[in-house]
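Every protein chain except one is present and positioned as in the full complex.
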Amino acid sequence: MTALAALIRRDIRIALRVGGGALIGVLFFLTVVVLMPFAVGPDLALLSRLGPAILWLGALLASLLTLDRLFMADHEDGSLDLITMSRTPLELACAAKALAHWLAAGLPLIVATPVLGLLLNLDMVATGAVALTLLAGTPALTFTGMIGAALAVTLHRGGLLMAVLVLPLSIPVLIFGVAASQAVIVGPMTFGAPFSILCALSLVSLVIGPFAAAASLRHGLD
Amino acid sequence: MRLSGHGLRCVRGGREVFAGLGFTAASGEAVAVMGRNGSGKTSLLRLIAGLLVPAGGTIELDGGDAELTVPEQCHYLGHRDALKPALTVAENLSFWAAFLGGERGDAAATLATVGLDHATHLPAGFLSAGQRRRLSLARLLTVRRPVWLLDEPTNALDVAGQDMFGGLMRDHLAGGGMIIAATHAPLGIEARELRIGGVA
Partner (left out) sequence: MTLIDLANPTRFLALTARVLPWLAAATVILLAIGLYQSAYAPDDYQQGATVKIMFIHVPNAWLSMFVWGVMSIASLGTLVWRHPLADVAAKAAAPIGASFTFLALLTGSLWGRPMWGTYWEWDARLTSVLILFLMYLGLMALWRAVDDPSRAARAAAVLTLVGAINLPIIKFSVDWWNTLHQPASVMRMGGSALDKSFLIPLLVMAIAFTLLFVTLHLAAMRNEILRRRVRSLQMMQASRIAFSSDVAAGSRQENASKEVGAA
């Protein structure tokens, strides 16, 4: 347990120090959301209808783009070799890294959501619903995105290839995340059903992600 | 304790690097792996460390902890230092001590041994290549592992650093440890030679 706690602490510390990317994700989120009205027009009624979708898309892109370096940095400086060799199972180490990434880069997105909700003319209830669905859904994005990050290390390619690999995998999360938020705002569906599925997706990815990432890291070693 | 490999075969990118390679190292023994560039010195170390999968052959550690795999009882010191420039010297060391687990030594004393005790609070990014190597050596001392796998360990170390490191290796061997080192330069300790890849 101390090993995992140490890994989480280290990754969060690096993310918050100079050169770390924790807050860049939030800035990216903000920029994407601000960009949208320029494309669809400043009509507040329209924006509040599209609001949950815009916020979800922004959060999805922000959390996936910052995942790119999840394993790459450790691979480049040789830390990944030692992590692989260590007595901590690689699956758990992967899960710890993903958790640290979510804490440093995912949570700030959720904290920023109310401010962005204001820009998109969402009321309190709607903003709350989006923030809640993001809280339930972003772990799924991080833990599925982790698979792509591991593949990126294996293939020595990052960036866009990873996005192309992972974005299709995150479609279910997007569907149920936006559906749950829309259910609160316009109905007619109940909030509970899509939200439960969203939580289920997160839980499933919590299990699958670390195993898939560890497997791809193990096979990609050289 | 005895670390041994039998009939090891390594294939990288479709090319056979070596085959039928065997070695043994008992407690207190060091093996210096020699050979020209590309003969597979690093590959052999990475095979033992479990970072490469052998195409054939076995690696065993007799008398080790039966619950642990061979790599879990090894320290691997590769070309890359596994240090984070944003973290301080002390943070880097304490992370690896906590993460690798097992018996732990005194971090402050270890840093003094490798000559970094005045830099504990500085970011590792401020260190020179030789100092980074010294910090990596500190990792070998804080966490006890019977087997040290060293890849060109004296790279970037100055004469004083090499002397210091020679002392550390002798202490490790005297304590019943084993060392497998890939090297071009003399290690500074008594070691059995293992030539691979034919004559240089």
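Per-chain residue numbering starts at 1, and chain names A and B are given in the order in which the chains are listed.
Everything that follows uses one rule, which is that contacts are C-beta pairs under 8 Å (C-beta built on N, C-alpha and C of every residue); 3 or more make two chains touch, one makes a residue touch a chain.
All values derive from a computational prediction rather than experimental measurement.
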For this session: Just name the one of A:24, A:73 or A:221 that touches the chain not displayed here.
Result: A:24
For this session: Touching the absent chain in the whole complex: find that residue among B:11, B:68 or B:156.
Result: B:156
Seminar exercise, completed: Of the candidates A:42, A:168 or A:187, the residue in contact with the absent chain is A:42
Exercise. For chain B, which residues touch the unseen chain?
Worked result: 85-86, 115-116, 118-119, 122-123, 125-131, 156, 158-161
For this session: In the full complex, which bits of chain A touch the chain not displayed? Write them out.
Result: 18-19, 21, 23-24, 27, 30-31, 34, 37-38, 41-44, 47, 118-119, 121
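One rule holds in what follows: only the chains that are shown with their structure count from here on.
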For this session: Enumerate the contact residues on chain A facing chain B in the complex.
Result: 2-3, 5-7, 9-10, 13-14, 17-20, 76-79, 81-88, 221-222
For this session: Using the touch definition up top, name the residues of chain B that touch chain A in the complex.
Result: 12, 49-53, 68, 71-72, 74, 76, 78-87, 91, 94-96, 98-102
